[in-house]
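All protein chains of the complex are present and in place, except for one that has been dropped.
The letters A, B and C name the chains in turn, as written, and every chain counts its residues from 1.
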Amino acid sequence: MAAVTLLEARGLTRHFGGLKAVDGVDLDLARGEIHALIGPNGAGKTTFVSLLSGRTPAQSGTVRFEGRDITRLPAHARVRQGIAYTFQITQVFANLTTFDNVALAVQGRGVSKRLVRETSAALERVGLADCADEVAGTLSYGHQRLLEIAMGLALNPRLLILDEPTQGLAIGEIENFKRLIEGLVPERTVLLIEHNMDVVMDLAHRITVLNFGQVLSTGTPEEIRANAAVQAAYLGGQA
Amino acid sequence: MTKGLTLTPTRRSVLAGMGAATAASFFPGYTNAQSSEPIRLGFQLHRTGIGAAYGRWYERTATAALARMNAAGGIGGRPVEILFEDDGTDPARGAEVFGKLATQSNCDLVFGALFSHVVIGTAPRAAELKVPYLVCSEGHHVASGMLNRWTLQPGITDVKSQVQAMAPFVTSNLGKKVTMIFPDFAFGHDHRDYFTAACAAQGGEVIAQIAIPPTETSFTRYFPQIPAETEVIYHVMVGPAVLTFVKELGEFYGSGARPQLFGFIDSLEAVDINSSGLEFLDGSHFWEAHPRYKQADASDAETAYRAAVGVDDNGASASDAADVATYSHMFSVWETLSVIKAGMEAAGYTGAADRQKLVEAIEAMTGFDEGEDHPQGAKTFNGKTHQAFGIQNITKVEGGKLVVAHKTSVEDGMYPDEVDYTSQSF
Amino acid sequence: MGFGPLLLLAILEGAVTAAVLALTAVGLSLTFGIMRVVNVAHGEFFMLGAVLAWFVSQWFPDAPLLAFLLAMVVCPLVVAGVAVLADVLILKRLHYEPEATIVATIGLLYIFQQAALSFFGPNARPVAPPFNFRVQLPWFGYSGYKLFVILAAGVLLLLVWLLITRTKIGLVMRATQIDRTTAKAFGINVDRVYAMTFGIGAGLAAIAAVLVVPIQQAHYLMGGDPLLLSFIVVILGGLGSLRGTLIAALLIGLLDGLLSTAFFFPPTFAKIVATLLVALVLVFRPEGLFGRRTA
Partner (left out) sequence: MRDRALLSHLGLVAVLMAAHWMLPAYHHDAVAKVLVLSVYAMGYNIAFGYTGMLSLGHALFFAAGLYGAAMPLTLWGWTGGPALAAGLVAATVLAAAVGLLALRTRGVSFMIVTLMFAQAGYLTILYLGRWTRGDEGIVIAQPLRRIMGLDLSDGATRYLAALLLFVLGLLACLHLVRSPFGRVMVAMRENEERARMLGYNPFTVKLAALTLSGLYSGAAGAAYALMFGYAGASLAGVQYSILPMLWVLLGGAGTVAGPFLGCLLMFYLIDYASVITSATLLVVGVALVALVLFAPKGALGALRDRLGKEGRAWLP
């Protein structure tokens, strides 16, 4: 049963000067779950996932993925291990076509013969097949978000980290997005940073709440909803 | 291969006119070279780039020599024209310009380049296109055998000969312990090698060689390397920073005791010897191929040459006293043109097909007499090495003028041949 | 001469080079730091300053001090004016697109060189120093004017520092450097700041040239070295750091002289070693000596 846990973070720490952005965080991701990471602004969510994805090196603590220690592995190597990250602020390649954007993700897996087919399939999946030849920078904002997700999916990751994926999407697009994410599990595992509580409560199997760089609480949506400390720190403030 | 056994016997044996006509019918580009047409000479001009200070005066000298030549009936009765083309003082562009002059403008030959890197970069083109290339450089590159049969230097002595001719004056009049200061690239290395050898042959000794990096704009910190027992400082800096060099040397020694100074005028070509900061040069000696200041015993030819080019008795422009000429080098343009005329007339030159005959005619020359065609002085020409050898002047700065203190003989500068171009094929 | 005096001389000479270089480089640092413009023509502004100083000196052939003082005022102003024109007419229209400005400033470089060649000529021309005195040290003599150059450059650098840190203009420039968009939102006329910055940067190069021209003759191709060295100094010092620029200028000015003196390297070899050393410093500290590390 060693394979139940996909990713295991222990005591991850990252300070910027005096700011304790992430301060000794433990986290376990179970294989096949959708795990949401919530917390007030500045709680350290983006920094924390940066430590997981390797964009920012950790000052202390360890990350294990599939049982292997990846703490020292650079970001691009972690992507190859199966950890994909989609950016909070859309960062598609604006001067390349939609097709090229996704193809970049597909071809990195060593796919060469099936490149066109797999790229098209990935575009199909998010509903962007008609825009394949468009220059990505000319797409609407919502479509760019979808493209970002398509690129993450095209990496065929075991763990997909989504940083505020619904930000700026219209209501209808959010519904499509939810269906898309639900369809990913249990083959893949999803870690989701999200402000939209409806999305979180609908999608997440488990939720971790961060506050001031530390874990406030972890549990099912029901448990989190009932947690007084969370309400005080976060939900209470917003709801 | 001897001269008689060239690969084009027909062109040599058949009547010259017929040869030209045959060539003309095969090569439409050469039709300009009919006997009534002007002879076209290409001039590789340092109009821009680091050689521009020379280029301006080379152009003036060439224009003056051309006017004189045409007034005297041109070459073989045909008028002469010169096409100037800027080479940016760059070897790559130099080669391109050569091609342009030779193949597009249909020039009969190309001449005029001074800077060695331009000459060396261009010479391969001359051989490829089989067009005579008469350089006005003074580098040892022609006589060293590095170049080819189409490249000749009949207008000015090369640096190896200059240095060898002057060494006895330095060691016997100025001192035997010499410190050399030179730029750390090929031009400086030539001086270093030839002078060190020539000095040793005279019983002198080069006790220090100070090589200055080519990108340097300030020199003071190199001067402490001059050994205290130095009797003569031999300096050959070139480029826009030379004035700084001379001034800083003056500041370094001040008015106190200092070694004798012997310099190449290259350091101060186009620079007024009376510029502020140069007072310190008073009493020092310079090499000059052609004395900038008109000497008391100047020949009529010298006077006529000065007047024709527009240079006053102080070596500045007749119309602008602040515009100092590159006097010590630019005579080579004038004299090269004289050699071209003599060569073409001796070869019975009618057009491009006779280019090889022109080279052979010049190779057959043995020397030039002093006169209006050769105002700098008499020269020996070595057809095997394609190099002219002339007299050199050592001048002393006295009362704000450069006064000749010693003239070398042509023989002083002779050295064994290093190449026989006439044994090479065309 | 003993080792001590040799070292002293190497340091004096290095300090003169560094002083002039620092002034030129601070000018480049401003345009580069604030406008993010790679100004290939910066060395030509230096050259124009020197050439103009020669023209000024020709008006007063018998009063070098007057000519010098006048040149210190006139040359930077004229060159700054030319730079402002270039900014408004060309660079602004290119929206300071990095690649386009590189080509445009290479174009300007050719135009300025031709202008100097046509109106000033190809010769290196000396300008008389404002005063002549020689400091006689026990081991060697040294130009008093060179010592003055170190002093004058120091004062000018102090003025620049005051301008940037203590005045409203400086504040506006710094604000624009940090965030152009926000500066705009606060009502700063960014176009004017850019034009002014480009002018001041060029003016500083011109002033450095006026200082150096009594030591080092005006010549129409003299802009190449100041350009290359300024770039090296600006990056080595760390973008936006005045202190870094100054220290880098000292380092560049002194390094090869010291290497050559201390280790008896042949000078050209010392230059090669110094160049590689500086390159390696940048390799291992890409943000420069005093630049902020960007994440």
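The rule we apply is simple: contacts are C-beta pairs under 8 Å (C-beta built on N, C-alpha and C of every residue); 3 or more make two chains touch, one makes a residue touch a chain.
These numbers come from a predicted model, not from an experiment.
Undergrad: What shown chains does the left-out chain touch?
TA: Those shown chains that the absent chain touches are A, B, C.
Undergrad: For the chain left off this view, which of A:48, A:65 or A:85 is in contact with it?
TA: Only one of A:48, A:65 or A:85 touches the chain omitted from view, namely A:85.
Undergrad: Considering the entire assembly, which residues of chain C contact the chain that has been omitted?
TA: Touch set of chain C with respect to the missing chain: 32, 38, 40, 90, 93-94, 97, 99-100, 102-104, 106-115, 117-118, 224, 228, 231-232, 235-236, 239, 266, 268-269, 271-272, 275-276, 278-280, 282-284, 286-288.
Undergrad: For review purposes, identify every residue of chain B that touches the missing chain, sorted by number.
TA: Listed in rising order, the touching residues are 29, 47-48, 85-86, 88, 90-93, 95-96, 99-100, 103-104, 116-117, 120-121, 123-125, 127-128, 139, 141, 146-148, 184-187, 189, 213-215.
Undergrad: Tell me which stretches of chain A touch the chain missing from the display.
TA: The missing chain touches chain A at positions 53, 55, 74-77, 79-80, 84-85, 87, 91-97, 100, 103-105, 107-109, 112, 115, 133, 151, 155.
Rule of thumb we're sticking to: only the chains that are shown with their structure count from here on.
Undergrad: Specify the contact topology among the chains shown, as one of line, ring, star, complete or other.
TA: Contact pattern: none of line, ring, star or complete.
Undergrad: Return the chain whose centre of C-alpha atoms lies at maximal distance from the corresponding centre of chain B.
TA: Result for the farthest chain: A.
Undergrad: Compute per-chain Cα centres, compare each with the mean of all protein Cα atoms, and return the closest chain.
TA: C
Undergrad: Rounded to a whole Å, what is the gap between the Cα centroids of chain B and chain C?
TA: The computed centroid separation for chain B versus chain C comes out at 38 Å.
Undergrad: From the mean C-alpha coordinate of chain A to that of chain B, what's the distance rounded to whole Å?
TA: Taking the average C-alpha coordinate of chain A and of chain B, the gap between them is 75 Å.
Undergrad: For the complex, which residues does chain B have touching chain C?
TA: Listed in rising order, the residues of chain B that touch chain C are 48-50, 52-53, 55-56, 184, 211-218, 220-224, 240-244, 247-248, 251-254, 256, 270-271, 275-277, 323-324.
Undergrad: Enumerate the contact residues on chain C facing chain B in the complex.
TA: Listed in rising order, the residues are 1, 5-6, 9-10, 12-14, 16-17, 113-114, 117, 121-124, 126, 128-129, 134, 136, 139-143, 215-217, 219-222, 225, 257, 261, 266-268, 271.
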